[in-house]
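Every protein chain of the complex appears in place save one, which is left out.
What follows is chain A.
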Amino acid sequence: MTALLLGALGLTLSLVVPGSLAAARWPARAPAAAVALWQSITLTGILCALGVVLAGPQELVEELGSGKPAGAAALVAALVVAALIIVRLLVSLAGVTYRSRTRRARHRLLVDLLDDAERHGELPAEVPEGLRVLDGPLPFAYCLPGRSPRVVLSGGALRVLDRAQVAAVIAHEQAHLRHRHDLVMESFTAFHRAVPRPLRSRVPLDAVHLLLEMVADDAARRRCGAAPLRSALAVLGDAVGPDGPRPGDSGSRDAARPGGPGSRDAAQPGGAGARRRGGPGEAGVRDPGGAEDGGGAGAERRQRIDRLDGPDPRSSMWTVAATLMAVGLLVLPTVIVVVPWLDRALSAWPL
């Protein structure tokens, strides 16, 4: 019974809950706590799988003893699936971690060699450690997490942004680095890849990504104010990701793919983006990278810009509520396992 209960909870958490949480509006008011809740949902799902593995065999014997082949078969299936999921998770986590470490190390080496910061007088007065400028007309900014992190701005970005905007972008990226958002994204990516392809959902991945951006936005807002961050988002967003469809983009994307780092998965059939097309373009259900990346990024950017309008949207009530939900959820599988045991133990207590 315990195994089936845990299985039901796990299925609810992986099939039903993500959709409604991604569609909810309150996470924007407590992004950090909402990330914790997503983590709790994912982790609890995994704990449920583990619980099925652990509780399954004993119950299987009981079922076999009482001679109910259907129940036994269900438990065997649950056991096999759960064990598979755990092995896949570990393999996936190791793979994602290894790939991003090597890619970052190589990227860091090259960006250090190509750094052009000395030539740019328009940088803020106190240039933070680890800031690199990559020469090129395209305006963009990103950070390279890790033990020796970098914030990279392109020459193009420095040309289109003013000093206050540059400071806001740097503050945003530094918040990502300081809070190790890369580890959060890596764990969700690993989980995503561990799920068998037909069952995979991008919903948690995209929702968490947006929430982490909001967390970094909030940190940058505290340091530099909302206005420069908001205008930097608008300026850089217009430059890199025009909304709406673009002709022939998957072709040019394939042509542009290098033989360099990150291309080892390139053996997969093309058109992956197109296959997943068709999700509604609303909040949290954005489309995958690839064909409609600009659209997904555009929706994400609009939400972030809207959020920076007006007063600080964060609410301590929602933060507390989400945190309590996250903790409660994590405890639930343990309760499901412990309660029957406690029940039996108490009934055996000689009183």
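Observations, loosely collected:
Everything below uses one rule, namely that a contact is a pair of C-beta atoms (placed from the backbone, for glycine too) under 8 Å apart; a residue touches a chain by one contact, two chains touch by 3 or more; residues count from 1.
Please note the rule applied: contacts and distances are computed from a predicted model.
The chain absent from the displayed complex carries the UniProt protein name "CopY family transcriptional repressor", chosen from "Energy-coupling factor transporter ATP-binding protein EcfA2", "YhdY protein", "PepSY-associated TM region" or "CopY family transcriptional repressor".
Residue A:143 is the one among A:55, A:143, A:219 or A:336 that touches the chain not shown. The chain not shown here is touched by just one of A:14, A:39 or A:100, and that residue is A:100. One chain of the complex is left out; on chain A, the residues touching it are 96, 99-100, 103-104, 106-107, 109-115, 134-138, 140-145, 152, 154-156, 159, 169, 172-173, 176, 181-182, 185-186, 189, 192-193, 202, 205-206, 209, 212, 232-233, 236-237, 240-242, 246, 248-249, 252-253, 255-258, 260-263, 265-266, 268, 272-273, 276, 288-290, 293-294, 296-298, 300-301.
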